[in-house]
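Apart from one protein chain that is not included, each protein chain of the complex appears where it belongs.
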Amino acid sequence: MPSLYNRVAGQSVERLAALSDGIFAVAMTLLVLDLRVPTREAVHSEHDLWHLLVAMAPRLVIFLMSVMTLGIFWVGQQTQLNHFARADRNLAWIHIAFLCAVCLVPFSTSLLAEFIQYRTALGVYWFNIVLLGLTLFWSWSYARRAHLLADGVPDEVHPAVVRRIVIAQALYACGAALCFFSTYYSIAAIVLVQINYAIAPRFCWGIFSRARIKANPSS
Amino acid sequence: MPSLYNRVAGQSVERLAALSDGIFAVAMTLLVLDLRVPTREAVHSEHDLWHLLVAMAPRLVIFLMSVMTLGIFWVGQQTQLNHFARADRNLAWIHIAFLCAVCLVPFSTSLLAEFIQYRTALGVYWFNIVLLGLTLFWSWSYARRAHLLADGVPDEVHPAVVRRIVIAQALYACGAALCFFSTYYSIAAIVLVQINYAIAPRFCWGIFSRARIKANPSS
Amino acid sequence: MPSLYNRVAGQSVERLAALSDGIFAVAMTLLVLDLRVPTREAVHSEHDLWHLLVAMAPRLVIFLMSVMTLGIFWVGQQTQLNHFARADRNLAWIHIAFLCAVCLVPFSTSLLAEFIQYRTALGVYWFNIVLLGLTLFWSWSYARRAHLLADGVPDEVHPAVVRRIVIAQALYACGAALCFFSTYYSIAAIVLVQINYAIAPRFCWGIFSRARIKANPSS
Partner (left out) sequence: MPSLYNRVAGQSVERLAALSDGIFAVAMTLLVLDLRVPTREAVHSEHDLWHLLVAMAPRLVIFLMSVMTLGIFWVGQQTQLNHFARADRNLAWIHIAFLCAVCLVPFSTSLLAEFIQYRTALGVYWFNIVLLGLTLFWSWSYARRAHLLADGVPDEVHPAVVRRIVIAQALYACGAALCFFSTYYSIAAIVLVQINYAIAPRFCWGIFSRARIKANPSS
């Protein structure tokens, strides 16, 4: 029954993408709930309000860090899903595990925003990033073993995906290890790693961009 | 007017899927709100924070259980929708009833997380699972009676879907009945049933997977 | 430039549908936040918890009423969008006004759940339904005037849509007027009107269902 099979499975990748976009959208928007509006009792002048907003700067940094975390893994998952010709139930469940880790991001962000100087909070945040990386790696390796990749995917994509996840997680782990000096160093290191992946796409992402550069010589 | 009819109804299945993905996404993300960040007043050291996080373990188990509940019914509904050629208003309303039960999952999860030792809370959670199963069963049997299934759906799919829902609900009912000994036994049993459906897809789901196994001998 | 125009506008109906599905999904899921889990302090036995849950029955009725309200207007909007060949900016803004009324449903539901015996709360809820009906009516009449309907839409659809909205709003207004006797009568009347539209689709919706009945003689 190849026609039944193809239709069912093809539909699945679409709905997996739709569920993922929904969960990423809600998780990103929930992050803003950590930016709590000051209470009216604490504010008696423009000066008070200004100072309370400035005091929110660390929370804003953590908000932006989590938006970048979610952005990086959204781009990563999207790139994987775009290479899949079809899905099966196992792949759906691996992605549900991934999305479960996405759902935890607002919790670990809240925890870090509230306890920014505590290594435990930073450890939970880092563990969340590890979970995201592991499930995404699991998704890719399962899809490859189960022959779910699209036919046109060239051989060099596989080592590029593996290298990318391994290097990124190694950098995150080094950043998290800095918390034994100070959690602020860790946060700075994680933000720098993220900015590197968000802004400088030429680093170890070459395989994917090469095709684009060929088609768009100006980019 | 078959062209008007087909276009309208075909569109409906898509939008039903989109609404469902949205509701599942929001419901899954709301579950994390039960994992409440400890208050700053209660924490004076890394040790305090660590202990408060360890004390959240039962809440985390219930969070994971509910993610699995939603995952199972998301996969189940997706499989049904993929077999429908078109929808009508009755089917839309059956699925709105199903989605209403999905919306209740964050409530019954919260209730169980707060009152984990109370049989009443466990009964509400179980009743929610029953509602999800009943509406999904209703959707399938209505779609079959109203000739909404796609043409290619083989005859053996129907008994497989029925068997699957009936056996799963029977297992959930047995698990819930264990609450007369202890609610912890019930939760463990429900989690085991869920892990069985999430990880071991070979059990009573044979009809659907057979086609896949044929196409992907390695999976 | 008909090709540019068609592509842009065609895309618009899809994204309007996607935004709508998202807003309906979030609004439906937020409704459950009114079902507040009892506090642990108030519960000392299974008996307490059971009584507190039974005392939530009116809130549950209002939750179900609002799910039906959103369901009815979701089906209504979906039916309209399915008949549109394309959208323009005015139509997009009319639907943003409609979606703004959808966003208000969790507020007016909360208000009614908290102040179930107050005519003011019931008036706000009814006004919300009126806003939903008005914007949906406006959408249809604008789309017809601006020639945005698909070519295949038969002439008898227009009076059917108008009749449907006018009769439904007249019934809601009668239901709301019953609040001068008791708000409970009003709620009962509104729920009955909604059940009529959700379950008995043969009433004044004939034009749409006739095509379906012809194609599916058994339904």
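Letters A, B and C mark the chains as written, and numbering starts fresh at 1 in each.
Everything below uses one rule, namely that a residue touches a chain if its C-beta (ideal position, glycine included) is under 8 Å from a C-beta of that chain, and two chains touch if they have at least 3 such contacts.
Since we're looking at a predicted model, the values are computed, not measured.
> Check the options C:M56, C:L111 or C:V161 and report the residue that touches the missing chain.
Among C:M56, C:L111 or C:V161, only C:L111 touches the chain that is not shown.
> Considering the whole complex, which of A:L53, A:A177 or A:L192 touches the chain not shown?
Only one of A:L53, A:A177 or A:L192 touches the chain omitted from view, namely A:L53.
> Which residue numbers on subunit A touch the omitted chain?
17-18, 21-22, 24-26, 28-29, 31-32, 35, 37-38, 40, 43, 46, 49-50, 53, 64, 67, 71, 74-75, 78-79, 81-83, 150, 152-154, 198-199, 201, 205, 208-209, 211-212, 215-216, 218-219
> Considering the whole complex, not just the chains shown, which residues of subunit B touch the missing one?
Missing-chain contacts on subunit B: residues 22, 25-26.
> Under the stated touch rule, tell me which residues of subunit C contact the chain that is not displayed.
Touch set of subunit C with respect to the missing chain: 1-5, 7-9, 11-12, 15, 18-19, 21-23, 25-27, 30, 88-90, 92-93, 96, 99-100, 103-104, 106-107, 110-111, 114-115, 118-121, 124, 145-148.
Everything below uses one rule, namely that only the chains that are shown with their structure count from here on.
> Counting contact pairs by residue number and requiring over half to coincide, which of A-C or A-B is equivalent to B-C?
Over half of the B-C contact pairs recur in A-B.
> Roughly how far is subunit A from subunit B, going centre to centre by Cα mean, in whole Å?
About 25 Å, centre to centre.
> Roughly how far is subunit A from subunit C, going centre to centre by Cα mean, in whole Å?
Taking the mean C-alpha position of each chain, the two centres sit 35 Å apart.
> Listing for subunit C: what residues touch at least two other chains?
If we look for residues of subunit C contacting two or more partner chains, we find 22, 25-26.
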